[in-house]
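Here the complex is missing a single protein chain, while all its other protein chains stay put.
Labels A and B are assigned to the chains in the order they are written; within every chain, residues are numbered from 1.
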Amino acid sequence: MRLKCPLCGDRDRREFYYSGTDDYLNRPAADAPLSAWDDHLHNRTNPAGLTRDLWYHEQGCAQWLAVTRNTITHEIMAVDLVAKERAK
Amino acid sequence: MPELIAKAALEQAPLTKAGVTLAAVEIGPITSVAVLPGGAKAVAKALKPLGLSFPAPNTWAAKGAARIVWTGRDQAFLMGVVPPTLDGVAVTDQSDGWAGLSLSGPGAEAALARLVALDLRAAAFPIGSAARVGLNHMSMVLLRVAEEAFEIYVFRSMARTAWHELAEVLDRLEARAALKA
Partner (left out) sequence: MRIDGKGIIDRTKPLHFRFDGREYPAFRGDTVASALLANGVRLVGRSFKYHRPRGILTAGSEEPNALVEVFGKTNQTPNVRATVQEVFNGLAARSQNRMGSLRFDLLAVNDLVSPFLSAGFYYKTFMWPRAFWEKLYEPLIRRAAGLGSLSGKHDEGTYEKAFAFCDLLVIGAGPAGLMAALVAARAGADVILADENPLLGGRLLSDGGMIGNEPAAIWVAGVEAELRSLPNVRIMTRTSVTGAYDGGTYGALERVGLHKSARSNLPRECFWRIVAGRAILASGAMERPIAFPMNDRPGVMMASAVRTYLNRYGVATGRRVVLFANNDAARALARDLMAAGVQVAAIIDPRPDASSLEDCPVHLGAEVVGTRGRHGLREITVRKGGDEFRIESDCLAMSGGWNPTLHLTCHLNGRPRWSDDLAAFVPMDAAVPGLVAVGAANGSMSTHGALTTGKAAAEAALKALGKKAAQVALPASEDAPYRITPLWAVEGKGRAWLDFANDVTTKDVRLAARENYASVEHMKRYTTQGMAPDQGKNSNVGALAVLADATGRSIPETGVTTFRPPFVPVSIASMGAGGKGAGFAPQRFLTSDQASRDRGAPMIEAGLWYRPSYFPKPGETTWREACDREVLMVRGAVGVADVSTLGKIDIQGRDAAKFLDFVYTNTFSTLPVGRVRYGLMLREDGHVLDDGTTARLGDTHFLMTTTTAAAGLVMRHLDFVHQAFCADWQVRFISVTEAWAQFAVAGPKARMLLNSLLEAPVDLPFMGVAPVQVGGVLGRLFRISFSGEEGYEIAVPTRYGETLFRDLLARAETTGGGPYGMEALNILRIEKGFITHAEIHGRVTAFDIGMEKMISARKDCIGKAAATRPGLLGPDREQLVGLKAGSAMTAGAHLFTPGETVERENDQGYVTSVGWSPVIGAWLGLGFLRDGRARHGQQVRLVDHLRGMDILCEVCDPVFHDPEGGKLRA
C-alpha cells in the first residue's frame, strides 16, 4: 500500500502510523455532555466503503494526514494535510 | 576547569566496496528554521544575504558553504553556516543532533535501494532533492548531492547502526558483483 503525502509525495505505507477515524478531529466543547465525549472517544461506524482516517507520516514530514479511501476496493481518493485544513 | 573535547559522531575511516564509498560527513552547524504563521516574508528577507531562499518541499540548495534543506512543513535546516538573526521563525540549534554519512559511486543508488523504500531514480529524485524518509528502521534526511552521490543525516545516537547497516549492504553488493564476474 502507498500513500501520496501532500508534502513528501508517493510513499510506502511503512513510513506511516495509522491512528483511526478522523472523528478525532471533531473535539467536543469542553462543557459538552459526557455522552458527546463517549461518542467522540469510542463509538465508530466501521464503514464498508468510503472512510476517512488519520495517518501520521512518522518517518517523513511528521504531518498528520486525513486519508479518504474505500475499504472495499482499497482505492485512495484523497490525502489531505490536517494542519492545512484546520488552520483558520 | 574541565577540558571538554569535541567528539565526532562517527570516527570510522571511509570504506569503498562494490564501487561505492561510505564516509562520514562533517557539515558544520545545523540550525532548524521553523516558520511561524505569517513569518514567511521575514525569513525570506533574512535568508537573502546568504544567497538562499526558503526551499520548496523535497528540495535543497547551496550557496558557498551555506545550504538550506527542506525538512518538513514550513521547516528547513540551514547547514554549514552560523545562522543570521532570523525573525518570524523558531530557531533551534541541531548541530549536535545529527550524524552525516555520504554514499557515493556508481552503485550508491543500488545500495540505498536495500534500505530505503523511495523512488531514487534520477528522474524522480534528481540532484537537489531532499527527503525525510526511513533508512531501514531509522528516520533520516536524504540529499542527492550528485548524480551518483547521496548524503544521509540520521540521529546522532544511531550513527553506528546506520554505518553498520550501510556497510553490510556494501558487503552484499560486493558478493553479488563477484558472482557476475
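FYI, a residue touches a chain if its C-beta (ideal position, glycine included) is under 8 Å from a C-beta of that chain, and two chains touch if they have at least 3 such contacts.
This structure is a prediction, so every number in the text was calculated from the model and none was measured.
K.L.:
Quick one: which of B:A46, B:L78 or B:V116 touches the chain that's been left out?
P.N.:
Only one of B:A46, B:L78 or B:V116 touches the chain omitted from view, namely B:V116.
K.L.:
State which residues belonging to subunit A touch the missing partner chain.
P.N.:
1-2, 12, 17, 19, 24-25, 27-28, 30-32, 34, 37-38, 40-41, 54, 56, 58, 62-64, 74, 76, 81-84, 86-88
K.L.:
List the subunit B residues touching the unshown chain?
P.N.:
The list for subunit B reads 1-9, 32, 34-37, 74-75, 89-98, 113-114, 116-121, 124, 136-138, 155-158, 160-162, 164-165, 168, 171-172, 174-176, 178-179.
Everything that follows uses one rule, which is that only the chains that are shown with their structure count from here on.
K.L.:
So how far apart, in whole Å, are subunit A and subunit B when each is placed at the average of its C-alpha atoms?
P.N.:
That gives a centre separation of 30 Å.
K.L.:
Which residues of subunit B touch subunit A in their complex?
P.N.:
37, 57-58, 71-73, 117-119, 131-134, 139
K.L.:
Spell out the part of subunit A that touches subunit B in their complex, as residue ranges.
P.N.:
Where subunit A meets subunit B, its residues are 7-12, 14-15, 58-63, 81, 83, 87.
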